[in-house]
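I'd like to ask some things about the structure below.
One chain of protein is taken out of this complex; the other chains stay put.
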């Protein structure tokens, strides 16, 4: 299983039946593939649809139905289309249960930076600031390390996305829960030991006595049943 | 012609083709009958329709289509239904060209009081404050005198509806334009002389040399052609 | 997919003292069966946020007549003499709010805004006790958000996801109230299978609706 799939599958287990979920572009968008179609989860694309479906079969694309990245999508039965005021009204108003976003940095206060690298990458924040401010739960799905640099740091050096503490960070090495008393290591990736995680993390981690592996027997998720309910 | 019809006909002449117009309950609602169906005027009922039509034929009423007073109405071709946020967005946002409202008092500053008589009538302002604040033009259509008391006064003694100066006052005796330099008498009702108007008005009126009658030969409106364009 | 429930079961969720946003405009598109069930149950001390209190015998008017309401936030109560009598007798606390301000306060509560600035009410009794803020050379009143424990909606049609449609002037306050209630209960006139309402026709999203009243089938329930 490659790192992205590992992360996506683990994120999918955080999604409960009936939730409204927004998935960011890139890695987060892979999560949809691991949430069972029967779970009654609705995905939001913030450009204007509740009930985002899979990519359409070739030749059945419609220019009026795309996701926030501009890719062609479908709509599930019971879907609804909305304008941007309603879309962000849902997000800021607390009606979105979960947002899954990529990250550039997460720090010990649980702050996320994911929209700007001054002088290098200045694309604009798009919907990220509203999503992190307003969503019920914010899950950051990212590689633990980027080009040899730890992304989990004592304090973000990049511009923050919001003041809100994110709820969970899921990487290719670990599951970490930001809490009022710091970053708590909750799970480690299969075959990864604590020293590897410590070495790849610049921030201080609170490490409980037992840190189980992400995919563990008897857990809510097992290989071969990736479509089981979370 | 009775007083109400006189007022309604005169108000109708202020309504230009293509305008969006909101008519208050009571006397103002009579105005619609004197605006030609071919003029492309759209009437708003603030409870949620643009393109209000006449009362439906008996047996064709629909409980989902009423005006702000709760009376059954119809919708003209090209009508649209909207929720209250959009309805008042139109009003406050300046998209409503004309509102025609009843009045309890109008004063020399052009202020309108029409929603409350402390201790006697406290129904709530409904949409009146938004209408007077936001509409392109505010026309007050009312009897000149109520139970012997002048309604056009030096300064309103009843609670104001808004700070905004109304644009025109049309009564059974006169047409009066509130201006920065006071209440200007523009027209008098047929057969009414200046002394009668002065006697019925507590406020100071600015009276030009010539004050024509409301329905005058060669005017934009003549009897028998009440459906002529304004 | 949502299980549907009877009006009595929905009314049983609402405790004495709850705050309710109730859709409808002079009773048009208010959830009548739900209101009847609340009256039958004898719930007391309710706060009602609504455009108006309709009239005796209709919509919110039935709650007023039943003595179920101790507080009203509305734009207009003029067509219900019982609301007025209750206000004068000191039994009902009435806050009167301009209609455009009321719907914006509900919207603000529903979409996570801390308030809106409106020119409506400036220079009138409505400005009493409110903060004035100047923006781009103009003065506005700061109006604060409204939320409620429950939003009770009347709709024309629902599907089993909870998506709602309204007809014509029956939208009124319902779509915004759907955003501003902690628990949202919808009373549709009819329920259709999922997928029958086109995505562009949905006016209230199913994900906002917590409970759906069973539709009446013929005379039965």
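Every chain is named by a letter (A, B and C) in the order it is written, and numbering of its residues begins at 1.
Going forward, a contact is a pair of C-beta atoms (placed from the backbone, for glycine too) under 8 Å apart; a residue touches a chain by one contact, two chains touch by 3 or more.
Just so it is clear, the structure is predicted and the values come from calculations on it, not from any experiment.
What shown chains does the left-out chain touch?
A, B, C
Hey, which of C:168, C:191 or C:205 is the one touching the hidden chain?
For the chain that is not drawn, the touching residue is C:168.
Write down which of C:50, C:66 or C:108 is the residue touching the left-out chain.
Candidates C:50, C:66 or C:108; residue touching the omitted chain: C:108.
Per the definition of touch given earlier, which of A:1, A:37, A:54 or A:85 contacts the omitted chain?
A:85
Looking at the whole complex, which of B:68, B:82 or B:125 touches the chain that is not displayed?
B:82
Hey, which of C:12, C:39, C:87 or C:117 is the one touching the hidden chain?
Candidates C:12, C:39, C:87 or C:117; residue touching the omitted chain: C:117.
Hey, which chain B residues sit against the chain that's not shown?
Within chain B, the residues touching the omitted chain are 20, 40, 42, 49-51, 75, 77-82, 85-86, 88-95, 134.
Determine and list the chain C residues touching the chain excluded from the picture.
Here the touching residues of chain C are 104, 108, 112-119, 131, 133, 135-136, 138, 140, 142, 144-145, 165-168, 199-201, 203.
What residue numbers in chain A mark contact with the hidden partner chain?
Counting only chain A, the missing chain is touched by 45-49, 62-70, 75, 81-85, 88-89, 91-92, 116, 121-130, 133-134, 159-163.
Here, only the chains that are shown with their structure count from here on.
Report the inter-chain centroid distance for chain B and chain C in whole angstrom, where each centroid is the mean of the CA atoms.
Using C-alpha averages as centres, the distance is 30 Å.
Measuring centre to centre with CA averages, how many angstrom lie between chain A and chain B?
Centres of chain A and chain B (C-alpha means) sit 56 Å apart.
Out of chain C, which residues touch more than one other chain, so two or more?
107
Can you pull out the residues of chain B that are in contact with at least two other chains?
Correct list: empty.
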